[in-house]
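Just one protein chain is left out here, and the rest sit where they should.
To keep things simple, chains are lettered A and B as they appear, and every chain counts its residues starting from 1.
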Amino acid sequence: MKKTALSRRSLLASALGLTLAGMIWPDLALAEDFKMGLLVPGSVSEEGWNRIGYNALKGVEDQLDAKISYVELQQNPASFEKAFRDYASQGYKVILGHGFEFQDAALEVALDYPDTYFLISSSSIHEGNVIGLNTDTSQPFYLMGVIAAKMGKKAGLVGGMEIPPIQQAFAGFKNGAKSVNPDFPISEAYIGNFTDTTAAKEAALSMISQGADFVVPNASGATVGGYQAIAESGPDVRSFSIFSDFTPVAPNNILGLYVADYAQGVVEVVRSIKDGSPPTENVVFGLKDPKVISFTLRDDGPVSVPEDIRAEVKAISEKVAAGEIKTGAD
Amino acid sequence: MEQVNQGVRENVYPQAAQALYRTLSQAAISAVTPIAAVLVALAFGAALLWLNGFNGTDVVTVMIFGSFQDARSVAEILLKATPLILIGAGLCVAFRCSIWNIGAEGQLYVGAIAATFVGTSIDGLSVWVHAPLVMLAGALAGAAWAGIAGYLKVRFQASEIVTTIMLNYIAIILTSYLVTGPMKDASAAYPQSARLVREAWTPRIVSDMRLHIGILVAVVLAVALYIFLQRSSRGFALRVVGLNPHAARYAGMDVRRNVMIAICISGALAGLAGAFEVAGVTHRLYQNISPGYGFEGIAVALLASNNPLAAIISGGLFATLRSGSEVLQITSQVPQVLVLVIQGMVILSVVAFAKFRDILRIAA
Partner (left out) sequence: MDDMMFLTFLATLVGAAWRLATPLIFASIGEVFSERAGVLNIGLEGTMLVGAFCGFATAFATGSILLGLLAGVGGGMLFGLVFAFFTITIKADQIVVGAALNLLGMGLTAFVFRTYYVSTGKGIEIAQPIHIPWLSDLPFLGEAFFRQNLIVYSTILVAILATLVLYRTSFGLTLRAVGEHPKAVDVAGRNVAAYRYAAVMVGTGLAGLGGAFLTLGHSNQFVEGITSGRGFIALAVVVFARWSPIGAFFVSLLFGLFYALQLMLQAQASIVVPYQVLQALPYLMTIVTLVVVRGKGAAPSKLGQPYEMR
């Protein structure tokens, strides 16, 4: 009791200076609305990771007639738990924490809100109402690696920061390439953030100058810089478009598109929650879920993958989907 | 200029009248001016919202009052205020001594690293020993990191503005290296350290809220620094060095020693803030442990006119705005970066109001 009194006094003291007592939180939303909230670590305005989370939220709004809301937390761990709590206490049924870093906070809050489902992107957790959703990006990257090793001389990978979704993707690429040619040279560089398009561009340019003819950038908002480098280096440099469609940036270089419709995956998971049959284990999307992950090769571009390689890639893709080939690390 | 004026006044006014005058003027600075400045900044924010098709009044109804909906949300504000008050109060000391320590962000990071090291590598201590040990480690590391810049300044005349900025980058890169390498949690795929052992956690004030005793430590330290600066001979020496290093040297003061003390105090508080973020909030070290508290702390100190006591209020205010901007985005989808605009405007209006007040005083 003493502790409580102490805290109340300090709370009062701080509130006093701003003379803000007596206001009541306007709670306008109706109880029966199905509501979903989203926590993203950065800005949804960039093509990249955060936009993917936002698109998932919009998908749920459109297809499941849900009320939605999102908050950008600027990678600030101190805010995670509060944001989860804000949503949960306002009756949100599903809250998506878009990134593994939200996991600890969700576990903490989930204990107090057993009726709310906490989905965590890029996580393999399943504890009660906290459910991890993972897109196995190593699978499409494995296919890219196969194509690169068959068609090219050297590959370059430009990453943002060394975080699991990116490490996992690059591991897939390397495993794919090595399955074709164990000595296929691949260089890798991290720019150390997700905003510096200039650095992403220069990193790609330097790889190209050192002989890389397959370059794949993967740096969220800064990714576009990598494609510019590729486009400026002429049609002999090949690439794949990842997450968003970057073909307008590098129309002469992109051989294929990996599009993750994470939104569709999330919509299905949320639908199952809405219908009262939530997932019983953590969810992993892969090539087995063509609605979620699609890897398509272009036919309309000036360059394209030859027929024989296409056939091989298709066969490998089917094996990956069936779980016969392991694409990721360890 | 403010400081130079004060220096002149010190000769003119008798001691008691001067103390009274200063107390009153500081009360004015720390109460009236910021409130008016905040109102202007909010009005600017409202106009910005309105011009861009949002509901302008949300700035007040949601951003400010929305942050105070219940005890828990107030506790969350205080949680955010903790590092801001610590860093802000510490920087007041450095700034008073005319040391432009821009490196609180880096000092926070090394504090967090040291705290994580102590909190994960030792086990079996009582909470009464381990939790304070973690805080001490953070403070010492922060002081040492700031001390590098201090040493380079006094020994090689290297500008601390530059060295502290460089040390920020180095500390952040070091953290990135540690959580992806040597300090990485072996059991997880993610770049994060292992969890601190429970005894190392900063005790909470109320068991079901995240608010920890860090806020009390912050307030106590801010008051202590105020007394230190205003009442102790060392504090007086620091201020004299800040006003006029040549005069200080002439008066027999060891300028170098005072510079080192001031910058290390500011570093210690920033490091302590880092320790609290790890031991009190996240319980793990991450790559982005701070959303820029070190830079916001600069603004907190400046808004407080380098008065550690006022830093308690300005730190609380900035935390309220930050918290409110998150609420505003949740309810009205207003981009959260609005908070930066309002914070910037708060500082500018405080500056403008302070000058306005000076003009009034001269006229009177």
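Throughout what follows, a residue touches a chain if its C-beta (ideal position, glycine included) is under 8 Å from a C-beta of that chain, and two chains touch if they have at least 3 such contacts.
Because the structure is predicted, anything quoted here is derived from the model rather than measured.
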Q: Could you tell me which of the visible chains the hidden chain touches?
A: A, B
Q) Which listed residue, B:Val40, B:Ala71 or B:Val351, touches the chain dropped from view? A) B:Val351
Q: Consider the whole complex, including the chain that is not shown, and state which of B:Ala43, B:Ala71, B:Val127 or B:Met166 touches that chain.
A: B:Met166
(Q) Using the touch definition from the top, which of A:Gln90, A:Ser124, A:Ser187 or A:Asn252 touches the missing chain? (A) A:Ser187
(Q) Just checking the interface: what residues of chain B touch the absent partner chain? (A) 1-2, 48, 52-53, 100, 102, 152, 156-159, 161-163, 165-167, 169-170, 173-174, 176-177, 180-181, 295, 298-299, 302, 335, 337-345, 347-348, 351-352, 354-355
**Q.** Absent-chain interface as seen on chain A, which is shown
**A.** 43-47, 156, 185-193, 195-203, 205-207, 209-210, 221-222, 224-225, 228, 232, 244, 248-249
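Methods note: only the chains that are shown with their structure count from here on.
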**Q.** Computed distance of Cα centres, chain B from chain A, in Å
**A.** 34
Q: Note which residues of chain A are touching chain B in the complex, please.
A: 3-4, 6-8, 10-11, 14-15, 17-18, 20-21, 23-26, 37, 43, 45, 69-79, 81-83, 85-87, 100-101, 104, 161-164, 192
Q) Can you list the chain B residues touching chain A in their complex? A) 31, 61, 64-66, 68-81, 173, 176, 180, 189-192, 205-206, 209-211, 215-216, 219, 277, 281-284, 286-292, 313, 316-317, 320, 323, 326-327, 329-331, 333, 335-337
